[in-house]
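Quick notes on the structure that follows.
Omission of a single protein chain aside, the complex is shown with its protein chains in their original locations.
Chain IDs A, B and C follow the sequence of writing; residue 1 opens each chain.
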Amino acid sequence: MTIRVTVWGENVHEQQVPLVASIYPQGLHGALAAALNADPGISATTATLQEPEHGLTDARLAATDVLTWWGHAAHGEVADAVVERVQRRVLDGMGLIVLHSGHHSKIFKRLMGTSCDLSWREAGERERLWFCNPGHAIVRGLPGTHLDIEQEEMYGEPFGIPNPDEVVLLSWFQGGEAFRSGVTYRRGAGKIFYFRPGHEAYPTYHHPLVQQLLRNAVAWARPEGGAYPAGCPHVPAEKALEPLVVRGGSVH
Amino acid sequence: MTIRVTVWGENVHEQQVPLVASIYPQGLHGALAAALNADPGISATTATLQEPEHGLTDARLAATDVLTWWGHAAHGEVADAVVERVQRRVLDGMGLIVLHSGHHSKIFKRLMGTSCDLSWREAGERERLWFCNPGHAIVRGLPGTHLDIEQEEMYGEPFGIPNPDEVVLLSWFQGGEAFRSGVTYRRGAGKIFYFRPGHEAYPTYHHPLVQQLLRNAVAWARPEGGAYPAGCPHVPAEKALEPLVVRGGSVH
Amino acid sequence: MTIRVTVWGENVHEQQVPLVASIYPQGLHGALAAALNADPGISATTATLQEPEHGLTDARLAATDVLTWWGHAAHGEVADAVVERVQRRVLDGMGLIVLHSGHHSKIFKRLMGTSCDLSWREAGERERLWFCNPGHAIVRGLPGTHLDIEQEEMYGEPFGIPNPDEVVLLSWFQGGEAFRSGVTYRRGAGKIFYFRPGHEAYPTYHHPLVQQLLRNAVAWARPEGGAYPAGCPHVPAEKALEPLVVRGGSVH
Partner (left out) sequence: MTIRVTVWGENVHEQQVPLVASIYPQGLHGALAAALNADPGISATTATLQEPEHGLTDARLAATDVLTWWGHAAHGEVADAVVERVQRRVLDGMGLIVLHSGHHSKIFKRLMGTSCDLSWREAGERERLWFCNPGHAIVRGLPGTHLDIEQEEMYGEPFGIPNPDEVVLLSWFQGGEAFRSGVTYRRGAGKIFYFRPGHEAYPTYHHPLVQQLLRNAVAWARPEGGAYPAGCPHVPAEKALEPLVVRGGSVH
């Protein structure tokens, strides 16, 4: 069954910085969607900040199995109502892949409950991503035990995130830092993967192995079960699964 | 070194419902503070919704090692600015113990990133809390492997929380439900414990073993290390820990 | 792609206790294999203690995607060499589903590193399994939020297992206990699911929803990535990924 992916792009640097536009003529979102669509089992389309409701209407989200999120310069312009809507949809089972500077997006910070702070440096240095568990679906089929990206921005620890369910990738940086670059979480029925690389000044998302890893991540993150019951259902005493005699006082 | 605890109470039921006032003449917060102060290593004071800034000024929080939180009827009246302040202080290392209906407080939902939904029933039924790990600090010194509370409100699964770092307590309810009633998390430098029991219509917080467990939880939750660096520090290339030559384009 | 399952059965009670033979004329393993084979995507065969090498040769394990394990009376008769072989295969990616009294099997204790102790009672009491996360693949398609088994053996906490990666199921027992009845782990490249129900004196594995849950668990546990590198590879200094000048003493 085809996995329906919405690739969300902030689409600001691509419009304002010629360097970025030259690397990603179709935008980062365009490049990512094309990379995902190389898998016949994936059907990826894009949505951007500039569209009404940022392209993320209830209907669009309801038809999305996995959402990917890249943002950087305009986190503050994302409407809170849309963030809340995306959060609800994740809790209902939609997968979410947060990319690079999306670590500081409203939606990631809201789902983590933490600062998501880190240190950073833009020096075009080498990043090497080590696979902590070669058996994980997210690194399926990748050769060897690591993946090199010749030029990347550095992100350094401490990374202000909750203890991950799994640490899948660790980065080594030329300038001396290490980082938890691929981490997974469940929030409600939804699966979340944070993937560190993807600075807009470098061609990271054109890297064939990065593309393969992201296709893997999409397959991993697709909804796998049912939805949560809505709200806090009241179970009256007379409908208790075991017979009960009500005792004591009540405030309800 | 004395652990400074602030016991936060919503203080609404105690003022409006004679039954609750009769069980907790000093308020739930008053009873909880007294129970904690029975340990000479703890110095507990109270703060309530009705005080200016709900009693949780920056100065007060800075002088608090562990905050306990009980609320139910008035979650919506807690000012967002105070919630944000408490969250920041937790990330900086303050422990947080969320009690019973506090599962739906703004602060808990914000730190969890999930719905925190559950099912419920008020029937004065028996609850039995099983200790998943008798070696955990939170159940230190409690006799046997479980703790009975003769009358409690029921909370049922699914409980909409992230995978806990540890499940310390499981509840059995007379009416047929089971529940993860004692769960731990770290958020930033802060330690969080959610403890299920404590319905205002029953004398749960007068139970000597519940009181002992909460004193244990306070000791467990106290700050144990340093604080996070503030914000996202930039590490210029010329200050990299390993020598770096800047390469490639830049958007900064 | 068909999932190849080997259903391992101790096959002792079925031969010695008429009650068990009458409930499971083809053995517990036979009933389980039939239940799994109801899914056209699964191809399940059986292996038993009494076969040479307990039916678990290297060749058989190499051709197994997921192994299920039921044992009780004869844990001690399982050859250590076979246990080690199964462990190695799990670390290489084979899924493992440990059933009921398999909690005390050599293979489960070896993979957990703990006692796997629990308390128990055989009284034919009602067990109700609550779904902690309705979005989990293992409860996919099951109706509602819990599953009742009218007659089961009781297992009680504390259950001597490591903190699970996920707690998927909680049990409520008529006699007053609660239990972590469905828990997941990764060990190496392999995924492990422990499922509590399945006492041989009751027809648990004939329950349609238990069967569906086990088919789900098989799909969840199948290998999803690659294998670990064998042993501890030496990386000579002259083959380091970054240029290195050897410094200091050496003991190698």
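The working rule: a contact is a pair of C-beta atoms (placed from the backbone, for glycine too) under 8 Å apart; a residue touches a chain by one contact, two chains touch by 3 or more.
All values reported here derive from a predicted model rather than from experimental measurement.
Asker: Give the residue, chosen from A:T6, A:T64 or A:N133, that touches the chain omitted from the document.
Answerer: Considering all chains, including the one not shown, the answer is A:N133.
Asker: For subunit C, which positions touch the chain that isn't shown here?
Answerer: 13, 17, 19-20, 87, 91, 104, 110-115, 117-125, 151, 154, 156, 158, 160, 162-163, 165, 174-177, 185-188, 200-202, 228-237, 240-242, 244, 246-252
Asker: Contact with the hidden chain only, please: which subunit A residues?
Answerer: 119, 128, 130-134, 145-146, 156-159, 163-167, 170-173, 176-180
Asker: By the contact criterion defined above, which parts of subunit B meet the unshown chain? Give residue numbers in ascending order.
Answerer: Those residues of subunit B that touch the unshown chain are 92-93, 128, 133-142, 145-146, 148, 165-166, 174, 186, 188-190, 220, 223-229, 241-242.
One rule holds in what follows: only the chains that are shown with their structure count from here on.
Asker: Taking the mean of the CA coordinates per chain, how far is subunit B from subunit C in Å?
Answerer: Here the centre of subunit C sits 35 Å away from the centre of subunit B.
Asker: Centroid of subunit A to centroid of subunit C, CA atoms only: how many Å?
Answerer: Centre-to-centre distance between subunit A and subunit C: 31 Å.
Asker: What positions in subunit B touch 2 or more of the other chains?
Answerer: 119, 156, 158, 163, 165, 176-177 - these are the residues of subunit B that touch more than one other chain.
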